[in-house]
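The complex is shown incomplete by one protein chain, all other protein chains being positioned as in the whole.
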């Protein structure tokens, strides 16, 4: 199980490949469910040229560790990887990567979605978008 | 949109990386949902040393093309990648890779799950497992 | 013209053959094709049927040039 906040851009597929090489037991997990969320260059009909992802370092890290533990035990997962950008992000870059490994698909799908909904609605992150004519805080996330 | 049957082992993360390099429009898709299903070395309490994946070539390919088209239009996806092994498979190898790209997460999650449930319950594939003392057909897939 | 018959996976093991070719006759349905190609074997309750690469049922009409396949529940993914 690994949870990390990243200041720098990352390649989600390279991260998954490296994580599996380091941690996967071949033949053990029948299922992996993965979600990547990337920065779009438009939001609510407006061109967005950049974003700053603010967080509350001590609380965000504590919350994510608890969240990962909860998912691991609730769905008896084999493994979990959660990466989330903080700081300056550009369009096209990956913001979040959530991956879970389990014996069967239902647990993998459900745990992946559970983690993402928590990230969207309960984890202390805030997005400030840079527009062509200024900045704005994203006020709320859409329901899942 | 790409659908392929594969005779040879493949690395799902390398496939995703190559597919995005070739097809993704940076900043367009906010969400990607991915599922990989791998061969486990145990099933129903018994050690499994190998598997043969039979299919009905003309019908399987036709069914998969129709399925992919249906998902693309039903969830207005940006893109879709579906790879499925056929023939001899060994424990730890990836059998299926399903990936969908869309503007928002709900469509990505739902389409990915829809595709996988169809693969499990409606697409002509049959698994014959090699056990330590013989062979057996997998008789049915578990509900999702 | 005739009807092409195919058997897949455990159904092939059950019938002991990969396929058959039978003479088309007016009024045939898939159930008749099964009966004619299997020496009167009882169709398994979970049997799947396709006609020309689309799932169908045992009452589906079949005729000259059609391809009819019989298979067990699918187990891919």
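Points to keep in mind about this one:
A, B and C label the chains in the order they appear, each numbered from 1.
Methods note: a residue touches a chain if its C-beta (ideal position, glycine included) is under 8 Å from a C-beta of that chain, and two chains touch if they have at least 3 such contacts.
This one's a predicted model, so the numbers in the text were calculated from it and none came from an experiment.
Partner chains of the missing chain, restricted to those shown and counted over the full complex, are A.
Listed residues A:25, A:46, A:59 or A:131: the one in touch with the omitted chain is A:59.
Among A:29, A:102 or A:123, only A:123 touches the chain that is left out of the view. Touching the omitted chain from subunit A are residues 37, 53-56, 58-59, 62-63, 84, 95-96, 116, 119-128, 137-141.
As a convention for this text, only the chains that are shown with their structure count from here on.
A simple rule picks the central chain: find each chain's mean C-alpha point, then take the one closest to the mean of all protein C-alpha atoms, which gives B. Centre to centre, using the average C-alpha position, subunit A and subunit B are separated by 23 Å.
The centroid of the Cα atoms in subunit A and the matching centroid in subunit C are 49 Å apart. The residues of subunit A that reach two or more other chains are 105, listed in rising order.
Counting only residues that touch two or more partner chains, subunit C has 77.
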